[in-house]
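Here's a structure for you.
Apart from one protein chain that is not included, each protein chain of the complex appears where it belongs.
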Amino acid sequence: MTLLRVSQLRAGYGRGDVLQGIDLAVEPNTTVSIIGPNGAGKTTLLRAISGTLRPTGGSIEFDGASILRRSATDIVTRGISQVPQGRHLFGGLTVRENLLLGGHSVRRTTDLEKRIEELTAAFPVVGERLDALAHTLSGGQQQMVAIARGLMPEPKLLLLDEPSVGLAPTIIDDVAALIARLKEAGRTVLLSEQNVPLALSLADRVYVIAQGKVVASGTPAEISAMDDVRRAYLGLAAGGAA
Amino acid sequence: MSLFAQELVNGIVQGAVYVLVAIGLSLVFGVLKIVNFAHGEFYVVGGFVAYFVTHTLAWPYWLSVVLALVAGIVVGGIAERLAIRPLRGAPEESVFLSTFGLSLVLLYGVKLLIGGRPRPVSSSFGHTFRLGGIAITSQQVFVLAVTVVLVAALFVTLQRSYLGVVLRAVAQDRSTGALMGIRVELVYWGAFAVAAGLAATAGAAVAPMYSINPYSGQDILITAFIVVIVAGLGSLQGAVAVGLGLGILEAMAAGYLPTGARQWVSYVLVVIVLLLRPQGIFPERATSRAVVA
Partner (left out) sequence: MSGLGAARPALRTGATGIGVAAAIIVVGLLAPHAFTSSFDLELLDLVVVYGVVVLGLNVMVGYLGYLPFSQVAFFGLGGYTGAIVGTRLTTNLWACLGIAIGIAVVVSLIVGRLTLHMRGLYFAIITLALAQMFGLVLTDMSGLTGGTNGIVFSDVLRLPLPGKTVMLADYVTSYRVTLVFAAVIVVALWLLMRSGLGRLAVAVRDNEALARSLGVRTTALKLIAFVVASSVGAVAGVFYFAYFAFVSPDTFNLQASLLLVLMIVLGGKGHFWTPMIGAALFEVVPNEVSISDDVRWLIFGAVMILVVTLIPDGLGGAALRALHRLRRTSGSDLSVPVPAVGRPVAVSDGPATARTSEDVALSVDGVAKRFGGVHALKDVSFDVRAGGEVLGLIGPNGSGKTTVFNVISGFTKPDSGTVKLAGVDIVGLPPERIAGRGLVRTFQEEAAFPTLSVAECQLVARVAGSAGGIASMIGLAIRERAERSPDGRVIVGELSHGAQRLVAITLAFASSPSVILLDEPAAGLGPDEARAIGDMIRMASSNEISVVLIEHHMEMVMEVCDRVVVFSSGQKIASGTPAEVAAHPEVVAAYLGSFGDRAATSTLRKGVSA
C-alpha cells in the first residue's frame, strides 16, 4: 500500500499559494527525491506534510489515514519525522540531549538510551561528540546529528529537507553515503534537494517541481534526459525564448 | 568594619529576594520570549497569602509560604491562559500592554481584599543571632534558606532533568521543538506558572520583615527588570549574580552614603550598563544558551 499519497495539495504563506496542486506518491521502502529551482515550493511541500504548515486545499494520506489538518505534534506520533532545512539543532544543548529530544514523541514506549546506542554505533561521527554542545560541531557533523535525531523515533517516513545545503562537496559525499545506507536498511525517505546529482543518485523515483506544480516525474534516468528539467534550471529550452 | 559586614549581610538577604523575583522574569523571557509587566504583582499575591493564612486562618507561618508558592503557580497559570495565550503570535508590544492590564487587575484586586493600609504579618522567626557584632535575624536566615532551596531546585531541574532539556529546547527554537513532538503550549504554561510561584514565595518570605503593601509589586518589578537587563536577557546565572550584587550595592549605599542615595543605585546602574554594554554583563550565555548555561 502506498505509504504517502499527496493529491492536489495547495499551501502557502498568507496571500497566495506557493503550492498550486501537487500530486505525489511515496511507496514503502523507497527513496523519493523532489528537485526544482528555488522558490518552487520544495520546502513548503515538506512542511505541509510534516504539519508545520497548514495546507489550504487538497489531501494528504499517510498510512491510510488523512493527516491534512493534524498538528505537527500529532503527525510525529504517527510516524513522520522531519529533518528541517538548515538542520536546526538545538545549539546550546549537547548532541545527546538533541537526540533525546528527537525521541520525545516515543519516550514513554521506547528505551531512548538504547536507541542512542544503536544510532551512535551506526554513525560513529555522532558517537564521538555525544557530550559536545551542538553549536560547536561542523556543518557536516551537525547534518549527521540532525539525521540521527530524525531517526530516533523509528519513523515510517523520514523527510529530509535539502540536506546538502551549505555543506562543502566532500562533506556532501559523506552525507550521501549515510543516506544510501538508510536506503539499504529499508527506510522510506522523501528527500528535497537543490543538488540535482545528489538527488538523482539516491532516488528510486524523482519529482520535479517548478512554480508550485509537478512538471515531471519518473526514474532518475528518465528525468536526467528531459529538456524541461534543463529549462527549469538554466532557462534554456530546445529552441526559442520563453 | 562591622558596619560593612552588617550591611553585607543585609544586602545579601535583600539580594536573595531580588534573585527570586528576577529569575522568574528571566525564565519567562527566555522561554516565552515575552516581557511580563505584571510579574511584580505575583510577589504581592504571595505577601497577601502570607497575611491571609497567618492572620485570618491562623495557620503557621511556614505553611503560608508553601501555600504562597502554590497560589503563585495557580494564579500564574490562570493569568497565562487569560492574558497571555490569546496573544500568541501578536506583536510583542501587545503582550506587554496586556501584562500592564494584568498588573493593575492583580494590584487592585489584592488592595481591595486587604484594604488600604499596609498589613503586618507575624511569623515564628523572631530570634536574632549575634555573630561577632553582626545581627542577623532568623527571618533573614529563613529568606536565604528558601532562596537557596528554590534556586537550586530550578537549576538542577534545568540542567539535569529531561524536563530541563525540554525547557531549554523550547527557549532556543520553539518550532523545531514542535517538530520533535513537544507540546509547546504546555511548556509555556508551566514556565509562566513556575515563575509566578517563585515571585509569590519571595513575597511571602519577606512579608514579616516589611508589611504587606499592594504597591510594593511595582517597585520590585522595576528592580527585577533592572537586574535582568543588567545581567543580560535570558541569563539565569547572571540574574543570580546581579541580583545579589545589587542587593549588596544598595545596602552599602544605605550604610555609607547620605539618606536617599540607596534609591538611586539601581537606576544609575541600569543607565550606565545600557549605555556602555547594552547586551548585559553576562550576554554570551544569554545568546548561545538562551535560558541557562
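In order of appearance the chains are A and B, and numbering begins at 1 in each one.
The rule we apply is simple: a residue touches a chain if its C-beta (ideal position, glycine included) is under 8 Å from a C-beta of that chain, and two chains touch if they have at least 3 such contacts.
Owing to the predicted nature of the structure, the values given are computational and were not obtained by experimental measurement.
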Inset, instruction - For the chain that's not shown, point to the residue among B:Val74, B:Leu97 or B:Met209 touching it. - result: B:Leu97
Inset, instruction - Kindly note down the residues of chain B that lie in touch with the hidden chain. - result: 35, 82-83, 86-94, 96-98, 100-109, 111-112, 116, 218, 222, 225-226, 229, 260, 263-264, 266-268, 270-271, 274-275, 278
Inset, instruction - Name, in rising order, the residues on chain A that touch the hidden chain in the full complex. - result: 14-16, 18, 37-39, 122, 162, 165-166, 168, 173, 176-177, 180-181, 184-185, 194-198, 200-202, 211, 224-225, 230-236, 241-242
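Simple rule for what comes next: only the chains that are shown with their structure count from here on.
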Legend entry - Rounded Å distance between chain A and chain B, as computed from the means of their C-alpha atoms: 44
Inset, instruction - State the interface residues of chain A toward chain B in the complex, per the touch definition above. - result: 50, 52, 71-73, 76-77, 82, 84, 88, 90-93, 97, 100-102, 104-105, 107, 135, 149, 153
Inset, instruction - Name, in rising order, each residue of chain B that touches chain A in their complex. - result: 162, 165-166, 168-169, 172-173, 175-183, 288-290
